[in-house]
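Okay, here's the structure, questions in a sec.
The complex is shown incomplete by one protein chain, all other protein chains being positioned as in the whole.
As written, the chains take the letters A and B, and residue 1 is the first residue of each chain.
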Amino acid sequence: MITDAQPIITTRFGYDDSHTLERFLATGGYDGLRAALRKAPQQVADDVKAASLLGRGGAGFPAGVKWGFPPANVWPRYLVVNGDESEPGTYKDRMLMERDPHQLIEGCLIACYAVGLSQAFLYVRGEMALAQERIANALNEAYAAGYVGKNILGTDYSVDIVLHWGAGAYIVGEETGLIESLEGNRGMPRLKPPYFPAVLGLYNKPTIVNNVETLANLPFIARNGGDAFAKLGAETSKGMRMFAVSGHVNKPGVYEVEFGVTTFRDLIEAPIYCGGVRGGKKLKAFIPGGASAPWFYEEHLDLPLEKATVDKAGSMLGSGAIVVMDEDTDIVRACHRIVRFFAKESCGKCTPCREGTSWLEKILQRIIDGYGRPEDVDLLLDICDNISPGINWPPRQTTICPLGPSAVSPIASAVGRFRHEFEAYIGAPVETTVQMNGLAYKAPEPASA
Amino acid sequence: MARFTAENEELAREIIGRYPVLKSATIPLCHLAQEQDGHLTEEAMEHIAELLGLAPAEVLGTASFYEMFKREPVGKYVVNVCTSISCFLNGGDELLEHAEERLGTKAGGTSDDGLFTIEGYECIAACTEAPCLQVNYRYFHKISNDEFDRLIEDLRAGKRTDIPPHGTLALVRQHIDAERAAGVSPPDHGEQPVWLRDTPALQDQSG
Partner (left out) sequence: MPDEEITLTVNGREISAPKGQLVIAAAEQHGVFIPRFCYHPRMKSVGMCRMCIVDIDTGRGPALLPACMIEVAPDMKVDTESATTKKAQDGVLEFLLINHPLDCPVCDKGGECPLQDNAYAYGPGESRFVEEKRHFEKPIPVSDVVFLDRERCILCDRCTRFADEVAGDPLIHFQNRGNETEVNTFPDHPFASYFSGNTVQICPVGALTAKPFRFKARPWDLEKVESTCTSCSVGCRVTIEASRNHVLRYQGVDIDPVNWGWLCDKGRFDFEAIESDDRLSEPLVRKPSGATDGTGELIAASWAEAIGAAADAIRNAEASAVAVLGGARLTNEAAYAWAKLAKGVIGTDHVDAQLDDGLPGVAVVGLPQATIDDVCAPGATVIVVDANLKEELPVLFLRLRDAVINRGVKVVELSSMSTGLAALAAVSLVHRPGEAHLAMRALVGDGDAAAVLDGDLDAAKALTGGNVVAIVGRSSVGESAAATVEAAAVLLDARADTRFLVALRRANVRGAVDMGLAPGLLPGRVTLDDGRQWFHEHWSTLPDEEGLDATGILTAAAEGRIDVLVLLGADPAADFRDHDLAQRALAGARTVVSIDTFMNRSTEKADVVLPAAGYAETDGTTTNVEGRVSVLERKVTPPGTARADWMLAAELAYRLGADLGLESVEDIWNEIEALAPAHAGITRELLLSPAGADGVLVPLRPEVAQAAEGQPVQITGIEGTEPDNAALAEAAEPSDDAGEPEPEAVEAVTRAEEEADARPDTVRFSRSDSYESPAPDAYSLRLIAHRKLYDLGTLVQHAPSIAELAPGSTLLVHPYDLDRLGVSDGGRVKVTSPRTTLTVEAHASTIIPKGSAALTVNQPGPDPADLIDATQPVTDVRIETV
C-alpha cells in the first residue's frame, strides 16, 4: 500500500546546501536535541522504546531495547556509529551522511544523552571521501556552535564525537568487527554470545552500536515523541524506512517509504517509485534485503516491507537493499558475482568461511568458464551445508558471524529455482542430494484454483 | 619521505589524542601516512608503531587487512570500477573492460604513464546509480564510456583540481578545540556521567 506518510529523515535532501549548519538550523535542526535535553535521560530512552525503532543496519533489533542492555554501574559506555555501509545493493547511509550530517550528529547526541554514553565514535566507511568531509565539516561547525563537546547547550551534558575512517573491509560493518577495527585491530568479528557489545564492546566496555539510519530517526522521535513515530508503519515495523532499489528497474533510486505497509510491488512498480521492470521485461527474481538475503520471486511481490512477514517468508529486509533481476539475467553469473563478494570479504577467521566461500567461488567460476561437472552443483550445496547446516532460514552457522552463511543464500536461491541454468552451463543434467530447508529456496506450491 | 614530517607528526599526535587507547589511532595514522606518501611505506608503519607503542608487525597486521592501504606505489589516480551485483546487472563489467582498454592495463595494474591504477571493486554504495566508479574515492554516477574518456582526459590535463592525488581522502579534517572538548573516556576509569539522572539537563524552557 502506498501511503501519503511524509518522509522523516530525507526531508532536507532537496536543498543543495542540506549539509550545512545554516540550512539545518533553518529547518528545525537541533530542536530534537533541545527537546531531548528538556527531558530526563530515561524519559528519552523510554520514548525511543515506545517508538519501536528497529535497527536499520540489517539485523533489525529494536534500538530502545538494545539501549537497555548495558549493565548498571559499568562505566564508561561508548557509542559507535556504524557508517560502514558496504553490503552490495545498499545505498542510504552514505546519502544520510553526505546530505544531512547534522541530523546524524543530532541523533548521536540524543543517544549518548539517553544512555549515558560518554564518548561517541562515528565510523565512516573509508571509501566515502565526501561523507567524511561533510561530517568533519559539520562536526567542526557543531563544536564551534556549542552543540557538541563540553557543556552542550550550556548544560552539564558533555560528549565528544570522534570521526573515524575505515579503510576498506566489508566485514567491519559487522558490529564486533567494527569494534575490533576501531580498536586498531584487524576487523575480525568476536564470538557472540556469550557477550554482546552492549555488555562487552569497545575496550571491553558496554557499547551501543547503531546504524546511521537508525540514529538519523532520533531527532524526529525526540521532537514528536515515540508515539508519533509508532503511529507510522505496521506490526513490528514502525516509522519510515529508506530502501534502495537497484538493478533492472526503470527508475532505480532510494525511497523513504512507510515501513511495514508499502509492498515490494509498490516500490518496484509504482510510477512514483521505480516504475516497473526495465524495458517492460518480466521479473525473474529480486533480492529483498541486501546480498546476504535469500532471493524472492514474483509470488513475493505483494508482501509488505514488514520485518516479521519477510522473515517468515524465508528471507529478510536486511539493509533495505532491493536488487531486481529481469528475465534475461544470467543467474549463474549473478550468483557467482554475489558469492565472489563474500569470498573476497571474508575476514579469514573461521575455517568454513575462509576456505568455503573461496571454494564456492572457484567452483562457480569454473562452471562459468565451461569446466563444470555434473557433480559440482551438489558439491556446491554440500559446501553450503557445511557452512550453514541444513541450508535453512534463519540460517544455522558453523562460523562466528553471518558472513560465511551469507554466501549460501545466493547459491541456494539460484540452484533452488534455476537449476536448468546450471545444467545449461555444464551441458548435462544435474542431480542433487543435499537438502535445502529455507522456505524461499523452494519452488512455490503449485497454485491451487 | 617516509616517516612522518614534523607537521604530520604533530597532526598524528592530535589524532592520537582523541582516542582513549592509543592503538585505535592505527587506521587514521595509516591514512595520514598514505596521504603523505601516496602509499603506505614500511618506514611509515615503523614510525606509526613507535608513536603508538606497538610492534611494526602489529601495524602491518592491521593495515594489510584493509584494501585501501597500498603497500606498493600506485597511480596518482586510483580508479575503482564497481562490478558488484547492481553494477554487474547494469553494465559494470563493460565499463571496467572499457577502462582497461582505454588505460591500457588490466584491473590491478597501473597505466604506463603511472597516472592511473584501475581496480575492479566491490560495491561502493551507489547501486541505484549503476554503472559507477570512484576516482580516489570520489564518486562518478551512471557513467558512460564517453564520460569516462572525458574524465580521463580532464584528469590527464590536470583540470580536476577537486580530486586530490591518491592518499588524500577528506579535504576537511575534524579538529576538536581543547576549549570545546569533552575529553576522552578511558576504559580503565569511568564514572557515571553527571547528566545521567532523574532531571532534565536543560531546565530553561526557552532554550
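By definition in this document, a residue touches a chain if its C-beta (ideal position, glycine included) is under 8 Å from a C-beta of that chain, and two chains touch if they have at least 3 such contacts.
Every value quoted in this text rests on a predicted model; they were computed, and no experiment measured them.
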Touch with the omitted chain, as defined above, among A:379, A:424 or A:439: A:379
Contact partner of the left-out chain, one of A:18, A:118 or A:346: A:346
Footprint left on subunit B by the chain that the document does not show: 42, 45-46, 54-61, 64-66
Subunit A, residues in touch with the chain not shown (by the definition above): 169, 186, 191, 194, 343-352, 354-359, 362-363, 366, 379, 383, 385-387, 389-390, 396-400
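Just so we're on the same page, only the chains that are shown with their structure count from here on.
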Touching residues on subunit A, where the partner in the complex is subunit B: 34, 37-42, 73-78, 85-91, 93-94, 113, 116-119, 125-130, 132-133, 135-137, 139-140, 143-144, 146, 148-150, 152-160, 162-170, 181-188, 202-205, 244-248, 252-254, 287, 291, 321, 323, 325, 329, 333-334, 337-338, 341, 344-345, 347
List of subunit B residues in touch with subunit A within their complex: 18-28, 30-31, 52, 61-63, 65-69, 80, 83-86, 88-90, 122-130, 134, 136-139, 169-177, 179-187, 190-202, 205, 207
